[in-house]
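All protein chains of the complex are present and in place, except for one that has been dropped.
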C-alpha cells in the first residue's frame, strides 16, 4: 500500500511516499493512523491529522484498497 | 448669492448655477430650501434634498454668507 | 506609513488595485467593485451615467477613509468612483482596505461602500431604451 505524505507529515517520516506492507489485513483509515502513530511517535504530537482516499477526506472506518491513492493530511494552513 | 445644482436638482431649475437675489435677508439653509420649493414645485416631489455649504453638509439653521459655496444636493446614488 | 488613494476618475483601472493596497504590515486585503448590471427590475439598462460634485465628493470620501482607518487600524485604503457614461460590465466604483487580519479588512470594506452610498455626492442616472431615471430621487 502506497501512502503520500505532505507538509510536516513528510518531515516526520522523512519521505514523500512510503510503501507499507507490515500493516493489518484489510486495513481501515483508523488502522493506518494507528500504524503511523506506533511507528513514528511524532504523529501523536500533531494537532490532528486526516487521511485522504482518492483525493477525498475519509472517515476512520473507511476500508483502504490496494489501488487507492492514500495521503496523510496534517493540519492545513492555506490562505 | 450663487447656488450650484446637481443631478435632478439641475434638471428641475434648468441650469447648473443660479444667482439668487430675491430671498429673505440673512437667509439660512432652511430659507433657501423653502425659497426653492416655492419657486420650483418639483423640489417637493423629491425624496429629500440637502444643502452643502463650502463642501460640507449643512443643517437647516446654518446661516448662508455671500461668499459661501452653496450647492443643492438631491438624494445621492453613487456606487 | 498608511497608504490612501481617494479619486474621482473617468475610467477605473482595477489592475492598479494591488499596488495601491498591498502593505508589509497587512495579511489581508478586501476589495469591493460596483459594476453596471444589465437589468434593473427586469428592464434592460443601456448605460449608467454618473455625475459628481467633485470637490465635496473628495472631501466626503477622505472623511470616510479617515473614519475607517481609525476604527479598524487599516494600513491602506482606496476609494475611487468613476464619472461619465458606463456600459454593462464596466466598473463604476472600487473601494478596498488592507489590514493585519481578514475580519478587519472585510468589515472596513463593507463600511466604505455602504457609507459612500449614503453620503458621497454622486448621482446615477439609469439610461433605458426609452427613458432616463435619476436613481433614488423620488420616493
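When the chains are written out, they are named A, B and C in that same order, and each has its own residue count from 1.
Here is the rule we use: a contact is a pair of C-beta atoms (placed from the backbone, for glycine too) under 8 Å apart; a residue touches a chain by one contact, two chains touch by 3 or more.
The model shown is predicted, which means the values in this text are computed figures rather than measured ones.
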Inset, instruction - Sort by label and list the shown chains the missing chain touches. - result: A, C
Inset, instruction - List the residues of chain C that touch the chain left out of this view. - result: 14-15, 17-18, 21-39, 88-89, 91, 98, 100, 102, 105-106, 109-110, 113
Inset, instruction - Mind listing the chain A residues that contact the chain we can't see here? - result: 4, 6-8, 11, 45-47, 52, 55-57, 69, 71, 73-79
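Assume only the chains that are shown with their structure count from here on.
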Inset, instruction - Determine which two chains are connected by the greatest number of contacting C-beta pairs. - result: B-C
Inset, instruction - Just give me the whole-number Å value for how far the CA centre of chain B lies from that of chain C. - result: 26
Inset, instruction - Go ahead and note the Å separation of the Cα centroids belonging to chain A and chain C. - result: 48
Legend entry - Multi-partner residues of chain A (at least 2 other chains): none
